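One protein chain omitted, others in place.
Letters A and B mark the chains as written, and numbering starts fresh at 1 in each.
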Amino acid sequence: MQSHSVDRSHRRLRWMMLAPALAFVGLMIVFPLLFTIDLSLTDAFGAVNAGAEHVGLQNYGDALSDGRRFWPAVWRTVYFTVGAVVLETVLGLALAMLMRRAFRGIRWVRTVLIVPLLATPVAIGILWLLILDPTNGIANQLLKSVGIAPLEFLGSVSQSLPTLMVIDVWQWTPMMTLLLLAGLSTLPEEPEEAATVDGANAWQRFRHVVLPMLGPTIATALVLRSVDALKTFDILYATKGPGGGSAFEAETLNVLAYGLTFDYQEYALASAVLVLFTLFIIGVVLVLRRYAGRGAA
Amino acid sequence: MSTAAVLDRAVPVTRRRRGGWSWLRGVAITVVTLVFALPVVWMFAAAFKTNVQVTDPTVGLVFPPTLENFANVLADGAILPAMGNSLLVGVVSTVLSAVLAVPAAWAVGRFGMRSTGSLVLVARIVPAISLLVPWYYLFAQAGLVGSYTVLVLSHMFVSVPLILWIMISFFEGLPVELEEAARVDGLSAFGAFLRIALPLAAPGTATAAVLAFVASWNNFMFALVLADENTETVPVALFSFISYASTDWGGLMAASALMTVPVVVVALLAQKHIVAGLTAGATKG
Partner (left out) sequence: MRFSRRRFGTLVAATAGTAALGSALGACSTPPVTRDTPLRMLAVNHVWTQAIRKLLPEFEERIGRKVSVSMLTADQLASSYNVKLNASATDIDVMMVRALQEQGLFAHNGWLADLTPRIQGDPDFAWDDVQPAPREASTVAGKVLSVPVVTERSVLYYRKDLGPPPSTLDELRERALQLTDRQKGFFGFVGRGQRSGAVTQWSSFLYSLGGDFVTDGRSRIGSPEAIAAYQYYGELLGKAGPPGATNMSLEQAMPIFAQAKAAFYVDADAIYSNFLDPKVSIVQDTVGFAPFPAGPAGSRPYNIPSWSVGINRFSRLQDDAWQFVRWASSRETVEKIQAAGIPGARTSVWADDKSLATFPAELAASMRVNAENGVGHDRPKVLQVGRARDIIGRPLVAGILGQDVPPVARDADAELTDFLVRDNRHQGI
């Protein structure tokens, strides 16, 4: 610590620079959070201010004992996030290793990779709906031309979530690739050279030299991606509609919370689900960070 | 800190093994690129098809193009004003966010207050659905309902943490010596920020601003509930095409294409900076 070298005016300055941004974000979060927590302890129904009474933790009990909607939604959230993020990490890493050395046309490839990241999720959702339409879509036409039986994709209860994972993988693998490429570019070259001299082959160099050094970058990328994947909404809503489809097959916690709020006007229960959901995300971040810290050491 | 510039540099370590491998690598990269490019290409193609052709899977990428969808979309009278709204809200929210976030990022980057800075991560964690009803309640109490102000504020909620996140890394990457030299020459710390750090940060600020603008351009949920007929942004206008009685696929794809064009242009022109912005902070562990 070198706090003695930072004089008093310095400290004041840094707070003056920081305070407006923090105050803004704080105001936009603190009030809604307090509002939501308060609402989750009431029996508000229909309207948020329609003579609601405080009922303690009843909504939390209702949510946690709901085996029809809540727990399946928790499970789907975990399934979707783990599936998509793991695939994105593996594919992203493979693609990053593939693109590690510069080649002619790398600018074009990078441009192509950026477009899914920057494109509007709503437009992407509608686009995939058209591509994957079981009867009129191009995807089944392509499968047919290589002799594979048509799939129902988003039309099927069992194929929906895996299909959505694939869409998510399409959209977000480039993000992983770019993050990992940035990480790769900062790695020192000596350890790999030394391993080559020792006779390690490409896989061994990757497995025992590159991968451990890349650990911290992978960890950061995992945290960022996981938080966003847990909260995925636009694409689920645009393709499966309210309730995540006919058998609730794509109803994650975020979609459930939206449905409880806007379709059912169950504001109190929805708030309880949102509080639980937020705690869940914070838990995931803390676990990943701790785990990442160990992995890096 | 142009990460992308570093990427362009050939890494000499693995340069042996050219021959057979590089051929396979070329094929692999081509296939992957096609897989990522094709859906968007399909969208642009569909935008030029009639509605009958759009839902006919035997019509591929070769067909007599029609501009009818674009004509319909523009004649509908909702998309152009919506684009104007998106532009206005995007620019204003980005500029205001930068005014708030860049000095804050400098303070964090220079004085090592990362723990305070990571508070912005909270903004990324909280599900937006839990904010909408309370926000609207708050804004209504403040009489801000139905104006651009509401939209700008909600988009700033996303942009401030985003710019902060990117700019912290950027300031950490700037050599501190220049500012120290300026202080020796008699500038205050604030003066050093204003005269030295800020000009040097211009490229980083531009990157962060572009990404913040894209985030605002794409944002659906906030505008969906907070905007009214005069402030409706493009994603909401796009969703309006899914009308009660019919799905105009051609129109949807034309509108999607119109929405995506700016993004593609940005990707083409500023890809290096975009990559740098997207990956900011990722390599710091």
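Please note the rule applied: a contact is a pair of C-beta atoms (placed from the backbone, for glycine too) under 8 Å apart; a residue touches a chain by one contact, two chains touch by 3 or more.
Values in this document were obtained by computation on a predicted structure and should not be read as measured data.
Partner chains of the missing chain, restricted to those shown and counted over the full complex, are A, B. Of the candidate positions A:60, A:262 or A:280, contact with the unshown chain belongs to A:262. One chain of the complex is left out; on subunit A, the residues touching it are 15, 19, 22-24, 26-27, 30-31, 45-50, 68, 133-136, 150, 152-157, 160, 240-243, 245-247, 261-266. Considering the complete assembly, subunit B touches the hidden chain via residues 50-52, 55-56, 78, 115-116, 118-119, 121-122, 132-133, 136-146, 224-226, 228-230, 232, 236, 239-240, 242-248.
One rule holds for everything that comes next: only the chains that are shown with their structure count from here on.
Residues 6, 9-10, 13-15, 17-18, 20-22, 24-25, 28-29, 31-33, 35-36, 48, 95, 98-103, 106-124, 126-128, 130-131, 133, 136-138, 140-141, 170, 174-175, 178-179, 181-183, 185-186, 189, 192-193, 196, 202, 216-217, 219-221, 224, 227-228, 231, 233-234, 238, 254, 257-258, 261, 267, 271, 274-275, 277-278, 281-282, 285, 292, 296 of subunit A are the ones that touch subunit B when the two sit in their complex.
Listed in rising order, the residues of subunit B touching subunit A in the complex are 3-4, 6-15, 17, 25-26, 28-29, 32-33, 35-37, 39-40, 42-43, 46, 54-58, 60, 100-101, 103-104, 106-108, 110-111, 113, 116, 119-135, 137-138, 153, 156-157, 160-161, 164, 189-190, 193, 214, 217-218, 220-221, 234-235, 238-239, 242, 249, 252-253, 255-256, 259-260, 263-264, 266-268, 271, 274-275, 278-279, 281-285.
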